[in-house]
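The structure appears right after this line, and notes come after that.
Up next, chain A:
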Amino acid sequence: NNDDDSAGGSGEDCVESNGMKVGMAFDVGGRGDQSFNDSAAAGLDRAECELGFEIQTAEAQDGEPEAAREDRLQQLVDADFNPVIAVGFAYSESVGKVAAANPDVNFAIVDDGVEGDNITNLLFAEEQGSFLVGAAAALKSESANIGFVGGVEVPLIQKFEAGFVAGAEAVNPDIEIQSRYLTQPPDFSGFADPAAGRTAAEGMIDNGADVVYHAAGGSGGGVFEAAAAGDAFAIGVDSDQALTADESVQDVILTSMLKNIDVAVFSFLETVNDGEPATGPTVYDLSVDGVGYSTTGGRVDDIADQLDEYKQQIIDGEIEVPTS
Partner candidate 1 sequence: MSSPSAAAASADATDVVVRLRGIGKTFPGVVANHDIDIDVARGTVHAIVGENGAGKSTLMKILYGVQKPDSGTIEIDGRQVSLSSPSDAIAAGVGMVFQHFMLADNFTVLENVVLGAEKLHGIGDGAREEIRRISATYGLDIDPDALVEDLGVGARQRIEILKVLYRGARIIILDEPTAVLVPQEVEELFDNLRELKSEGLAVIFISHKLDEVLSVADTVTVVRRGTTIDTVAAQSVTSRQLAELMVGSELPSPTTETSTVTDVPVLQVRDLTLPAAVGGRPLLSDIDLTIHRGEILGIAGVEGNGQAELVEAVMGMRPGATGSVELSGQDLAGLSTRRRREAGIGYIPEDRHRHGLLLDAPLWENRVLGHQTREPNVRGPFVSRGGARADTERIVRDYDVRTPGIDVLARALSGGNQQKLIIGREMSGDPSLLIASHPTRGVDVGAQAAIWDHIKNARREGLAVLLVSADLDELIGLSDTIQVILRGRLVGTFDPASVTPQQLGSAMTGAADDDPGASPA
Partner candidate 2 sequence: MTDNRLKRLGLGLAAPLLALLSAFLITSLVLLAAGDSVTGVWGQILSPPQARGLTNIVNAATVYYLSGVAVAIGFRMNLFNIGVDGQYRVASFAAAVVAGEAFLPGYLNTLLALMAAMAVGAVWAGIAGILRVTRGVSEVISTIMLNAIATALVAYLLRKAAVDNPGSNITATKDVPEGSRIPGFSVFPDSPNQVYGFVVVAVLVGITYWVVINRTRFGFDLRATGLSQSAAVASGIDTKRMIFVSMLLSGAVAGLVGMPILFGQAFNYGSTFQSGLGFAGIAIALLGRNHPVGIALGALLFAYLDEQSNPLQILQNVSPDIVRITQGTIVLTVVIAYEVVRRYGVRLEQRQVALALEAERSTSREEASP
């Protein structure tokens, strides 16, 4: 009752079934998290429609044992799903194990580098995208004071922070950057606590920040609310949040750091469709538009040239963006 009603599938422009079944295992939150699970789901839905895959999804439970994740992947394999895509680094170990046990099945994992002959890693240069929105924040800040709200202090999110800081300092070395994480692992509620996101962002805004970037998943909604209430800008993450966030706060979203998981998922499924499933790591960075920034609302149009210049420098390797 929870996935086949998604968009795609029955749409008119969709192609006939290609006879292949793809399974996707989500991280906690699953479809509809308005965040990275959704982004992966978007890629899946597109593949369903444009390539004719039959799709099935399942999501993780909070605090489940490792074996449950293994089970989930194995059950997808048992039900003849091939390939199987795991969304999120929590699946790192289980993908390694299940892939080894099922050498005939192709696996993909988002955000993790686990190795295997039949595994492809969909990795992202989040720091590069964050660099660009960091630069945008610095360029737009009138108070030379900006903020970063991280959901949970894990290396992945620290990568966002590092890129953001580097980008902002590239524009203005003296800029003040306030940084805050909502929770520490294993407490992952920082990704799902808009109230905390709001309080943190309000603090930054009260403290002079006028642009706040969040990498806090579901808590980001609170950051947008704070920005709206405090006459500040917010920067979204993962998808173009000026489109997906609630209408009442879309105006304050300066731009979003795009992490195009959907693109990655779709390209992977294209290789499967072509009969030559990708293996090994693929890094989706600026050069392949795996990451980037959004322009919805036209609020960064005036600085687009500068941002694109930075982008080119990063692609050319002139700027090396730190990851931590």
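Rule of thumb we're sticking to: a residue touches a chain if its C-beta (ideal position, glycine included) is under 8 Å from a C-beta of that chain, and two chains touch if they have at least 3 such contacts; residues count from 1.
Basis for inclusion: all candidates are chains of the complex that A comes from, given by their letters.
This structure is a prediction, so every number in the text was calculated from the model and none was measured.
Novice: Only one of these touches chain A in the complex, so go through 1 or 2 and give me its number.
Specialist: 2
Novice: In the complex, go through chain A and note every residue touching candidate 2.
Specialist: Residues 1-4, 23, 56-59, 61-68, 70-72, 74-76, 79, 89-90, 92-93, 101, 111-114, 121, 153-156, 184-187, 281 of chain A touch candidate 2 in their complex.
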